[in-house]
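Up next is subunit A:
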Amino acid sequence: MTTEATLVLSVNNIEVVYDHVILVLKGVSLEVPQGGIVALLGANGAGKTTTLKAVSNLLHAERGAVTKGSILFDGVEVKSLSPNDLVRRGCIQVMEGRRAFAHLTVEENILTGAFTRRDGKSAIAQDLERVYAYFPRLKERRGSTAGYTSGGEQQMCVIGRALMSRPKMILLDEPSMGLAPQVVEEIFEIVRDLNIKEGVSFLLAEQNTNMALRYASHGYILENGRVVMDGEARALTANEDVKEFYLGVAGDKRKSYRDVKHYKRRKRWLA
Partner candidate 1 sequence: QNEQFIPILSYRTGPYAVNGAPYANGVVDYYNLINERDGGINGVKILFEECETAYATDKGVECYERLKSKGPTGAAFINPLSTGITFALTEKTATDKIPIVTMGYGRADSKNGAVFAYNFPLLGTYWSAADIAIQHVAKELGGLDKLKGKKISLLYHDSPYGKEPIPMLQVLAQKYGFEFTPIPVTHPGVEQKSQWLAIRQHRPDYVLVWGWGVMNSTAIKEAAAVAYPRDKMIGVWWSGAEPDVTPAGDQAAGYKALMLQHGAGKFPVHADIEKYIYAKGKGSTEPGKIGEVLYNRGITNAMLGVEAIRKAQEKFGKKPLTGEQIRWGLENLILTDARIKELGFEGMLKPVSISCSDHEGARYGRVQQWDGKGWKVISDWYTADESLIEPLVADVSAKYAAEKKVTPRDCAKET
Partner candidate 2 sequence: MLYRETGQFKTTYAEDIAIFPIRQDRIALAVLLGIAFIGVPLLATFRIWPFGSDYLLWAILLPFLILALAAIGTNILVGYCGQISLGSGAFMAIGAYSAYKLATGVHIPFAALGFAISIPPLPVLASILLGGLMSAAAGILFGIPSLRIKGLYLAVATLAAQFFFDWAFLRLPWFTNYAPSGSVNAPELVFFGLVVRTPVERYLLCLVFVTLLAMLAKNLVRGNLGRQWMAIRDMDIAAELIGIRPLYAKLTAFAVSSFIIGVAGALWAFVYLGSWEPLAFSIDRSLELLFMVIIGGLGSIMGSFIGAAFILIAPIMLNVLPTELGLPLSTQTITHLQFIIFGSLICYLLIKEPHGFARLISIGKEKLRLWPFPY
């Protein structure tokens, strides 16, 4: 793919085990080039979230562990860093499941994202305004307790919070989940915007394959804890199997959900 020097993130053949017995990732390797947007695709339970957590070093809190392989962020072994170090170095994760701080207000939530920053109040205030510009809805609800906001508002809040740390690289876990269609578009526009203007790299676990591949430069398809296919986004989009199973275009016309007659025999590359 790209040469070593320009990789922000490289995951080499990792294995992840939960609870000492549940083997979830079985040798996953992937790379994110500097300034790239990489999509991570796969069915439920394929291990996307687990991969992202392994990168951001949040696994041990869930009784999981990387038992094999290595993960390098910016050339540094991730294992030796705490999650806090990672954020300081510019790698932040947006967790799946809208984990806003329930008792804090929306604005306080967003501000916690700036915890690691040392560049002064005004810079932070500026970024806060930027987040509000991205998500006007949040500005309306800034004083509300996050725990009582709607699902979509929480999701925006969590994404906005991550942006506040001015990261080099963002691990986005299902950002589009539960968001209204035009907000989804906006999110991906933000992704592109940050990517082009500020050179932020993205590793994107996403179910909305269409969207993801439209914006990504590379894609990986995970299944059962293994990478079964990877390549340029364009190449993946063109692949017949991907088309049928992930993009929902058989031939060239989209099928109606109403016409799905029988449960499909899923095609599996492996397993």
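One rule holds in what follows: a residue touches a chain if its C-beta (ideal position, glycine included) is under 8 Å from a C-beta of that chain, and two chains touch if they have at least 3 such contacts; residues count from 1.
How were these candidates chosen? In short, all candidates are chains of the complex that A comes from, given by their letters.
What you are looking at is a predicted structure, and each value in this text was computed from that prediction instead of being measured.
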Neighbour chain for subunit A in the complex, from 1 or 2, resolves to option 2
Contacts from subunit A onto candidate 2 in the complex sit at residues 17, 19-23
